[in-house]
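Provided herewith is a single structure, encoded as structure tokens, for subsequent inquiry.
As you look at this complex, bear in mind that one protein chain is not there, while each of the others sits in place.
Entry: subunit A
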Amino acid sequence: MELHDVWFVLIAVLWTGYFFLEGFDFGVGILTKLLARDRPEKRVLINTIGPVWDGNEVWLLTAGGATFAAFPEWYATLFSGFYLPLLIILVCLIVRGVAFEYRAKRPEENWQRNWETAIFWTSLIPAFLWGVAFGNIVRGVKIDKNLEYVGTFWDLLNPYALLGGLVTLTLFTFHGAVFTALKTVGDIRVRARALATKVGLLTAVLALVFLLWTQVDSGDGKSLVALIVAVAALVAALAANQAGREGWSFALSGVTIVAAVAMLFLSLFPNVMPSSLNEDWSLTVTNASSSAYTLKIMTWLAAIATPLVLLYQGWTYWVFRKRIGTQHIAESVH
């Protein structure tokens, strides 16, 4: 395994971490409209992710930065090619971050309601668009011989990619619902479980179709294994949720995300961004990667920093392990 292969795996790990973590906090954002009945319940939901959403989002920044460093050509083609969808995602992430921090800082009804609406949409839209983006990456887009994206914005909205968007949207919502069931007490916990079942079933159907489509298009033996793991874990997560085993259900929905992302990256390899115009114009781990020296430095960085990050981020979840309910939310404005 050469260093650029290692980095292909590490980029996959970063995206997996991002979708695992921000996946549930996107889901929780979506549930503020789907599940919460009143403002105290909305606040319970927001506060389940309050201390952690920012750290979760850094997985995206790290995936971006690491792609820049390890695969500059991939970074350049991807982000200049998917310009407008990425702009929408950035706008959402900007508004979303501010919404979490500022919502409770004024008591006015309008102020709070507007930020709550913002939290819902800015969670839903990126949850959908990341699926569209990865659908397009896996399927291949119009890349010319200079490694430039030459398609249009509308080319990105093809059926396969849109289905990918629906899969991430529903999967993250499901992941968020089982997270909510795990992190709350009271009535909202019961309803989160019921909603998880419904969303989970929908997710299972969509994910099965999308992953099978991927398998037929570009899969191999390894990706088939990942597919089976993903679907099996999702079914098991549903069963665990039904049985009221919330910890298991959350862990299993996490496995679903890990396996699904793994499957997408397995079906990509050794490409990082295939060209739909000519196979020779695809970006691969070889032609898109940095020099061996840079990759070596990056590998040292990853080997030392990543375990530390996991350690202290994990510790955060332990500090805030207590379930919360409406009784834990103080009235006052901060």
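Note that in this section a contact is a pair of C-beta atoms (placed from the backbone, for glycine too) under 8 Å apart; a residue touches a chain by one contact, two chains touch by 3 or more; residues count from 1.
Rule of thumb we're sticking to: contacts and distances are computed from a predicted model.
K.L.:
Tell me the UniProt protein name of the chain this structure doesn't show, selecting from "Cytochrome ubiquinol oxidase subunit I", "Urea ABC transporter permease subunit UrtC", "Uptake hydrogenase large subunit" or "Dipeptide transport system ATP-binding protein".
P.N.:
Choosing among "Cytochrome ubiquinol oxidase subunit I", "Urea ABC transporter permease subunit UrtC", "Uptake hydrogenase large subunit" or "Dipeptide transport system ATP-binding protein", the correct UniProt name is "Cytochrome ubiquinol oxidase subunit I".
K.L.:
Can you work out which residue in A:L61, A:V190, A:V209 or A:A243 touches the chain that's missing from view?
P.N.:
If we include the chain that is not displayed, A:L61 is the one touching it.
K.L.:
Looking at A:Y75, A:F172, A:F210 or A:F250, which makes contact with the chain not pictured?
P.N.:
A:Y75
K.L.:
Which parts of subunit A are in contact with the chain that was left out?
P.N.:
So the residues of subunit A touching the unseen chain are 43, 46-47, 50-55, 57-58, 60-62, 64-73, 75-81, 83-84, 86-87, 90-91, 93-95, 97-98, 100-106, 146-150, 290-291, 293-294, 297-298, 301-302, 305-306, 309, 312-313, 316, 318-322, 324, 327-330, 334.
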